[in-house]
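One structure below.
Of the protein chains in this complex, one is absent; all others appear in place.
The first chain written gets the first letter, and so on, giving A and B; residue counts start at 1 in each chain.
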Amino acid sequence: MIMGIGEIIFFIVGAVAIASAFGVILHPHPVYSALFLVVALFQIAVLFILLDAEMVAFLQVLVYAGAIMVLFLFVIMLLNLGRDPEAAPASWKLVTLGLGGVLGAELGWFFLRRAVPPAAIGAIDPAYGSVTALARTLFVDHALSFEITSILLLVAMVGAIVLGRRGVD
Amino acid sequence: MGPEIGIAAIKALVVLLIVLHLTVFLLWVERKGSALIQNRIGANRASIFGVLPWNTGIVNTLMADPVKMFTKEDFVPEGADRLLHFVAPFLSVFPIFVTFACVPFGDEIQIGGRSVSLQVADLNVGILYILAVVSIAVYGVVLAGWASNNRWAMLGGLRGSAQMISYELAMGLGLVSMVMAYGTLDLQAMARAQGAGLGTFLGFGRPVLDWLPAWGIFFQPLAFLILFAAGIAESKRIPFDLPESESELISGYYTEYSGGKQATFMFSDFAEVVLVSALITTMFFGGWQIPFLGREGFAFPWGGHVAMPRLLVVVAQVGAFLAKVFFFCWFQILIRWTLPRFRYDQLMRLGWKVLLPLALANVLVTSVVILLAQ
Partner (left out) sequence: MVPVQYYLALAGALFAIGTVGVALRRNVIVMFMSIELMLNAANLAFVALARALHSMDGQVIVFFVMTVAAAEAAVGLAIILASFRNRMTLDAAQLSSLKW
């Protein structure tokens, strides 16, 4: 198989994504876990660009890396967390890693062998993934879901403020 | 494939060099300018072999100081996280320079039958790219504060992250109203749209208000104020310099940095000043446009025509862009040396209770006006 530039990028980015995902769950220090997660999110954003979803890719960086993960880091630093004091027992580690391996193998086997979507990603019209197309789908086809999401955000905001208030009746 | 990559590389190099030089030059402007504002003499040593009639301090600011900083001991405090302590300055300077990639600095030119747009990356989601990359810059501040193992640095990092996230909201909403007004996310298209007369742009018909250029400041003045304030807050300079406030936190998040790494932090501050100026210029002050200067030369709405060769037009436009950017750099230095620092609660109140509601109202009014105009 001759590899094009798309394949090469995919395999490099995918390998980095999996490696940093392991970093998230295995590094004993929460700050490093958060940074590994940021790296993984960037890799996924690159994959989005490969999949012609530029808008979603930049939103991914803006929302996840720029806001959500900064919030995580902020909390980790606010609580001044060090390394995790106690790790799980070794037997439990083995069990979870084994079960996780089984889950991963199952998912991989299912997607690579049994799933039925069209195999190769073919050419596509240039409007795909554009802001206009995304906005039309979002605000016309899914207008109700969009409004419900805004209510969800409002409720979450109120909830966070109530939970975050210190020492009230 | 080949020539495009070469052209893109040349453009990237040119932009990088311009930004670097402007940034270093601003160091001197700030020192001399602050002296001018405070009625001092300022940097005044090492004239160029006694050639200049007055000692402007340009040699010691632009050559002696950088050499001094980069040859100093690079100190890493005890108990610091060495890896993150090393990475943080680069994380803070890198996003700023990358953002310049989609700032247009001129119209397109023809080279050997090939049309070259004077902008490094012709992204059609330019505004989103800027927001995304600028939001990454906060990691440099947070990690520098955390990795230094110093409580003042840590406090500076915490303050910096809270401040930058807060003002990003107002900035994003301000950009949204600009995107709606221009109907595009592409900065080059925005700059091009501002070449028309104001009346034509707003759809009034030809004779009304065409003596004004269609610069963003005339139809989105509120967005200009919001974006300028939020931009200064993002660059963490006085009056928003709480992350590094020296009277309380020594130097905030870069307290434990010395030598080249500290210089990198200072450098990223000045590069941010240039970035804010470039974006404000592009969105509100016509970008590279000169009023009434079209592709063929000046064409005044009240009649009259001055023909100019195409190359001269392009050069004049690039020059106009640089002049405008420099004006706003100077304006920010003026603000920095005029205003005192906010208190922390004032900073948060300005961000959340003033700028954010104003930006939301601006988006609402803009959308209603656009809807009515259709």
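By definition in this document, a contact is a pair of C-beta atoms (placed from the backbone, for glycine too) under 8 Å apart; a residue touches a chain by one contact, two chains touch by 3 or more.
What you see is a predicted model; the values in this text were computed from it and never measured.
The chain not displayed here makes contact, within the full complex, with A.
What chain A contributes to its contact with the hidden chain is residues 4, 6-7, 10, 14, 17-18, 21-22, 24-25, 30, 33-34, 37, 40-41, 44, 47-48, 50-53, 55-56, 59-60, 63-64, 67-68, 71-72, 75-76, 78-79, 81, 84-88, 92-93, 96-97, 99-101, 103-104, 107-108, 110-112, 115, 117-122, 124, 128-129, 133-134, 136-138, 141-142, 145, 149, 152-153, 155-157, 159-161, 163-164, 166.
Rule of thumb we're sticking to: only the chains that are shown with their structure count from here on.
Chain A and chain B have Cα centroids lying 30 Å from one another. For chain A in complex with chain B, the touching residues are 31, 35, 38, 54-55, 58-59, 61-62, 65-67, 70-71, 73-74, 77-78, 130-131. If you check the complex, the residues on chain B that touch chain A are 81, 84, 124-125, 128-129, 131-133, 135-136, 138-139, 142-143, 145-146, 154, 157-158, 161-162, 165, 168, 185.
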